[in-house]
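All protein chains but one are shown at their positions in the complex.
Let's look at chain A:
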Amino acid sequence: MLARIAHELFWLGRNLVRAEHTARMLDGVFQADVQGRPDDPAGVTLGWGSILAIMGANPEGLPARRDDVLERLTLDADDPASVVSCVARGREGARTVRDVISAEMWEAVNTTNLTLLEGDLSARLRTGPYSFYQYVKERSALFWGLTRRTMLRDDASAFLIAGGRIEAADMVLRMLRVALPVADADDTAARDGQALALLQAVGGFQAFRRAVPGPPNAQPVARFLLFERAYPDSVAASVESLLQSIEQADLNPRNSEPVLRLTRLGADLEFRRRSEIAGVGGLHGTFEFIQSELAQVDQDIAERYFAGAAAPGVVATHVNA
């Protein structure tokens, strides 16, 4: 398929997953914030400052107010990290590839975008953002459901899914790194509270309960979100699915840099899951390692598939003459 289209599909997947994850995160944090005891605000919250840090939107670490953060990361069309921006970019991407994705998928994205821009959203957000985030989550589920249901399982859907999975892994890792900081290693109570909020923010609380017998403390939550392959949004599950997609899209996967790197990363995750790592502090090395590996995979994918043809003057390797 066309390199440009593969690139668009990859980013369509990324943008839509980012929109959903951001919505989930804000929703989870908002709930935790409302429920949090006034005398112990850090007890069960992820904190609005951390949210901005997760999105890389507040490099100076300025104090953050709830309403500002909600407004900015949800509705601000000028902020590329906001939910509406991600959906709008997704919609533009889908428009470019509408001859490749199914008509129903395109309609799902297009309608989501239209609805998100309708009416007085700021008011809706102030009175209670639940319905807004719920809508984004539902529409996202609709899109991915339609992808599974109506899109041909060829290299086009493989790139779409690959984009979604790499973004999901990246989002979860970002959240882990910010929510479970290594610096204040003594403050385990606060960190456990953060872990619970994080679990709720990714929508994995119930899954965690069923999979892990212990309490939702920082260490088991981090291990769950990293290694639990049975949980679809864990980093390990995303890496596995990403690998499968790329293998499917590549004509010659044995020779493919991203496939090799992902295979090694999968094995590495499995090894780390089995080995005992002391505390969250020990896991931090893993967060960083996986994130840098994924960044490398992202670059490999771009070079191998999206650059398209060989550089000018070089004879192409695969020509259907």
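The rule is simple: a residue touches a chain if its C-beta (ideal position, glycine included) is under 8 Å from a C-beta of that chain, and two chains touch if they have at least 3 such contacts; residues count from 1.
Keep this in mind: contacts and distances are computed from a predicted model.
Trainee: Between "Radical SAM domain protein", "Luciferase-like monooxygenase", "UDP-N-acetylmuramate dehydrogenase" or "Peptide/nickel transport system substrate-binding protein", which matches the UniProt record of the unshown chain?
Mentor: Answer from the UniProt record of the missing subunit chain: "UDP-N-acetylmuramate dehydrogenase".
Trainee: Pick out which of A:11, A:208 or A:305 touches the chain that's been left out of the picture.
Mentor: Residue touching the absent chain, from the options given: A:305.
Trainee: Which of these, A:111, A:134 or A:206, touches the one chain of the complex that we don't see?
Mentor: A:111
Trainee: Tell me which of A:249, A:265 or A:297 is the one touching the absent chain.
Mentor: Residue touching the chain left out of view: A:249.
Trainee: Going by the contact rule already stated, which one of A:78, A:99, A:120 or A:276 would touch the omitted chain in the full complex?
Mentor: Per the contact definition at the top, the residue touching the missing chain is A:99.
Trainee: Kindly note down the residues of chain A that lie in touch with the hidden chain.
Mentor: Considering the whole complex, chain A reaches the absent chain at 1-6, 92, 95-96, 98-100, 103, 106-107, 110-111, 114, 155, 159, 249-252, 304-306, 308-310, 316-321.
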